[in-house]
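Worksheet: one structure, shown below.
Of the protein chains in this complex, one is absent; all others appear in place.
A and B label the chains in the order they appear, each numbered from 1.
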Amino acid sequence: MTFRHALLALVVGAVLAASPARAVDLAIVSGDTGNGQRILREILDQYEKKTGNKVTVVPVPSSGTDQFGQYRLWLAAGSSDIDVYQTDIIWAPQLAKQLVDLTEATKDVVGAHFPSIIQSQTVDGKLVALPIFTDAPALYYRKDLLDKYGAKVPTTWAELAYTAKLVMDKEREAGNKDMWGFVFQGNAYEGLTCDALEWVKSNGGGQIVEPDGTISINNPQAAAALEMARSWVGTISPPGVLAYQEEESRGVWQTGNAVFMRNWPYAYALGNSEGSPIRGKFEVATLPPGSGEGARPAATLGGWNLAVSRYSKNPDVAIELVKWIASPGMQKYRALKGAYLPTIQALYDDAEIASAQPVIPRWKDVVLNAVPRPSAQAKSRYNEASSEFWTAVHNTLSGDGTAADNLADLEFSLTRLKGTAW
Amino acid sequence: MRQRARSAWLFLAPMLIVLAAVAGWPLLRTIYFGFTDASLTDLEAGRWVGFANYFSVLHMPSGRIIYDGLLADPVWWRAVWNTVRFAVISVTCETILGMIVALVLNAEFPGRGVVRAAILIPWAIPTIVSAKMWQWMLNDQFGIINDALLRLGLISTKIAWTASADTAMFAVLIVDIWKTTPFMALLILAALQMLPQEIYEVTRLDGVSPWKVFWKVTLPLIRPALMVAVIFRGLDALRIFDLIYVLTPNNVRTKSMSVFARENLFEFDKFAYGSAASTLLFVILVLLTMLVLRFGRVKLDRSY
Partner (left out) sequence: MWIVKRTAFYLLVAVIVLVAVFPFYYAIITSLKSGSALFEVDYWPKMISFSNYRSVFTEGSFLRNLLNSLFVSSAVVVISLFLGVTAAYALARIRFRGRSALLFIILSVSMFPQVAVLAGLFELIRTLGLYNSLFALIFSYMIFTLPFTVWVLTAFVRDLPIELEEAAILDGATPWIIITRVFLPLMWPALAATGLLAFIGAWNEFLFALTFTSNNEQRTVPVVIALLSGSSQFEIPWGNIMAASVIVTVPLVILVLIFQRKIIAGLTAGGVKG
């Protein structure tokens, strides 16, 4: 009998060690909005039902700067109130020192994700966050208008500018005075870093800071790319584009006042929603390349990830939760419910997803071509580097200095920021 | 008398304790961090670096000499200039407009109560709300301001108010002046209502022009009150944060000292640098106040 008791105790002990029998309370912070918040809650409900643990969602403002500042403060205070942080793709590398290394715990699942995304969340060989959905922009175009004037979907930026001008002028002649050719995100903020990285990279101008840490931005092809973008402002793009973020550009686009738009996938469903003036009149394509040497289409990699706080009282349970939310099943759920782009390659060939959200398989090439911002290289100095970059670009776009001069200055300040090593 | 002095401290104690805790301690921490190289990642690991965050000279291996620190940072000076320009323009406009509104409200006319209540509305609206409201109205494509100006024929193309470098500061100023003029008017009105009516009776009998009465009688009499109002508003304007943070957060032409400090504290990995900027901002404010108090002949502690 005693032997059986001992055995039982051993078994129970093993079970306890493997999966916590006691229900645990976890807190996850997320800046998700409306729909996203609802889907997250549904996923967590399923998790709670399965494990008996309880998860509270702490909402934060959807503005990126507000969120990031709040995360910084929580982590700086060593707050154990939050176990899991939902982070933008560029944040985890900056917060790496205060996040749990997930490499060991996730080595069974990382293989299924896009390598470029996993790469972007790896700092000094440590995986600091696990991706749950990705984001990559595309070129939205008005199929009806291109057809009307016999224009093709542009395959280079130059073609885009030409077609945009053509259609815009014709439409204006026809009495549509508010028509513009191309809208994008030109405000001085992180979004401009994304847009400008695409122009530069697609024109063969490198990716600001190369994967090995070299600062490559000061080159003629990059300068040419920015000069090209400058020529759009006031001609095919409204002067106000310099203050546009995602929503402002979508506002112009969705009221039917733009031929082309650069935006994230979220605009697809909204554009096709009930009562939208452009419903069924538009399509998406990959963003076009430039013309220089090494030019190729480029889309900046976005997307969200989950990181576990070093100060969590239950890091192991938190890691399990993260793996649950990032699992193929839950990513599929997310894709079906809200058209979120999965980070797991196989899901792009999933028949169920393809029939429910036909737009997702079409995005596979965009994601495969996606370029990460240099956050893994610049680490904790990324935000500052990015702010230097978007300031240089914004100055160029507003006609404050030439692209070549601004990029030379940028190279100097980035070199100084880098110091001896990133 | 001794006993009264002791009871004075007794009465002051609760207020002083609360202030020391809520303001004194955090400020001391900020000042301290300004002299370290602390990072928000690990506050305690910060080492003492003296005045390096304020000014330092680096000798590069290439032989180049680089001046570093806040005092050599063009972005900081730009922020100082932006803030000072904003403060001077906004306070001047608010004082003049506030004076006009106060003079109007000081006159007797039917419906005065309603008007007085109406002008207080902008001031009662939370800043975050008014910033959003104006952001909406100033929107270049669907904003009502552009629409109205277009209809009136004052502009020919839609203006991107918060976007373009020339109008961003203008937009911030419009919103701030709209929001704060009522408060200024209220303070001035309070002072106006204190004035003895007899003076006006006399000047009216003598047939002095209202313009002259204003310059020779009214203004000198309300000057002390006006000074206090201007000082309080000026200090407030130099700290401007939320309005700019919501309207034009990253525009280098509207970036104020507070916005600069926040950016370094929480956005960039430069907590110590941001602390130094906050300290410098505080020092600037204190020095300015002392100057104004001395030269504006405003006494903190009147004898009675």
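Following the convention adopted for this analysis, a residue touches a chain if its C-beta (ideal position, glycine included) is under 8 Å from a C-beta of that chain, and two chains touch if they have at least 3 such contacts.
All of these numbers come straight from a predicted model, not from anything done at the bench.
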| item | value |
| --- | --- |
| Contact set of the excluded chain (shown chains only) | A, B |
| Candidate in contact with the missing chain, chosen from B:A45, B:L58, B:I96 or B:A118 | B:A118 |
| Among B:A45, B:I155 or B:A190, the residue in touch with the chain that has been omitted | B:A190 |
| Options B:F55, B:F170, B:Y200 or B:F282, residue touching the unrepresented chain | B:F282 |
| Absent-chain contact - pick from B:Y67, B:W81, B:W136 or B:W215 | B:W136 |
| Residues of chain B (touch criterion as defined above) contacting the omitted chain | 1, 4-5, 7-9, 11-12, 14-16, 18-19, 21-23, 25-30, 33, 40, 100-101, 104, 107, 109, 113, 115-130, 132-134, 136-137, 141-144, 147, 178, 182, 186-187, 189-191, 193-194, 224-225, 227-229, 235, 239, 241-242, 257-258, 261-262, 265, 271, 275, 278-279, 281-282, 285-286, 289, 298-302, 304 |
| Residues of chain A in contact with the chain not shown | 29, 32-37, 56, 58-63, 66, 70, 73-74, 76-77, 79, 81-82, 245-247, 250-251, 254-255, 264, 266, 269-270, 275-277, 338 |
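Basically, only the chains that are shown with their structure count from here on.
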| item | value |
| --- | --- |
| Distance between the centres, which are taken as Cα means, of chain B and chain A, whole angstrom | 37 |
| Chain B-facing residues of chain A, complex | 65, 68-69, 72-73, 75-76, 94-95, 97-98, 178, 186-189, 238-244, 248, 251-252, 255, 257, 380-381, 383-384, 387, 390-391, 398, 400, 416 |
| Chain A partner contacts - residues on chain B that touch it in the complex | 39-43, 66, 139-142, 157-165, 248-252, 262-263, 266-270 |
